[in-house]
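Of the protein chains in this complex, one is absent; all others appear in place.
This part shows chain A:
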Amino acid sequence: MGFFTDSTLCIGCKACEVACKQWNQLPDDGFRLTGMSYDNTGHLGASTWRHVAFVERESPLPGQGSPRDGVEAGARAFEPLRPLGQAGTTSPLADDVSPSHIETPVALGPTAQAMGKFSWLMLSDVCKHCERAGCLEACPTGAIIRTEFGSVYVQPDVCNGCGYCVSACPFGVVDRRADDGRAWKCTLCYDRLEGGMVPACAKACPTASIQFGPIDELRERAAHRVEQLRARGVPQARLYGESAASQPGTAGLRAFFLLCDEPEVYNLPPDPVVPTKKIADSWWAMAAGIAGLGLAAVGVVLSARRAA
């Protein structure tokens, strides 16, 4: 089982963040804005297991925009926005976002230009439940296990708070809690899955941006969606981490994503790798180093004996 998070459907409503907090009874993170976009949580952490990233861009994305940039998107681009069978607007804000622009696009000066060059990318980020998980392989206590659903789960009663997993996760997901020092992250709602329910975030997502299900089915759906988007003129649409072939460093992700830009834009690493995959190099280097150290010790002792 896993997640497919389709960022093109995300409207940034944060229902997933809230649902996750409610179900898992996580404390809030305060109500301060980070000072950039509408993101007030900023990153995944011990008390934030879903995080919605808001990327404000100065480049347009087909299918996204405001009624004001009718020029850019074409005269009929926002036809579907108008209520059926209704000629004019019913909005009291009609003067501000006059829908007449939809039919007869006119240049509106700086605003139109700014809006025309503007798009939002939103992405509900989560623990990736990697097929090869850095956190799991690094954990010295065996606190992190793979569940029968294929997810990666930290057993709070075993974790000893060494924090090794925190640095071993190539996505910066798992975090140590300030009060008792143990590591916490998304559990893929293990308790809900046990009860035959879907994870709280997927349940709450009003746009089906978060889809939960058997991983193969999700992959098929994702491939279909990418095709659909490309056909609609979004050539940037791509999947992130959907299979071992596309992300060999983690052998694929159980929570993969559909993106419309480079992964870096969403704070995702472009080519992550589970650190243990590289660690044989280190062990060999260490073997050489300590062999040298041992030889040096023996050598100086022997040479001193010769001198004595």
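Keep this in mind: contacts are C-beta pairs under 8 Å (C-beta built on N, C-alpha and C of every residue); 3 or more make two chains touch, one makes a residue touch a chain; residues count from 1.
As a working rule, contacts and distances are computed from a predicted model.
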Worksheet item: Hey, which one's the missing chain according to UniProt: "Alpha-D-ribose 1-methylphosphonate 5-phosphate C-P lyase", "Polysulfide reductase", "Thiazole synthase" or "Aspartyl/glutamyl-tRNA(Asn/Gln) amidotransferase subunit C"?
Response: "Polysulfide reductase"
Fill in: Missing-chain contacts mapped onto chain A
6, 9, 23-32, 34-37, 42-43, 46-47, 53, 55, 134, 137-142, 156, 158, 160-164, 166-181, 184, 187, 190-191, 198, 202, 207-208, 211-213, 219-228, 244-250, 261-262, 264-273, 275-279, 281-283, 285-286, 288-290, 292-294, 296-305, 307-308
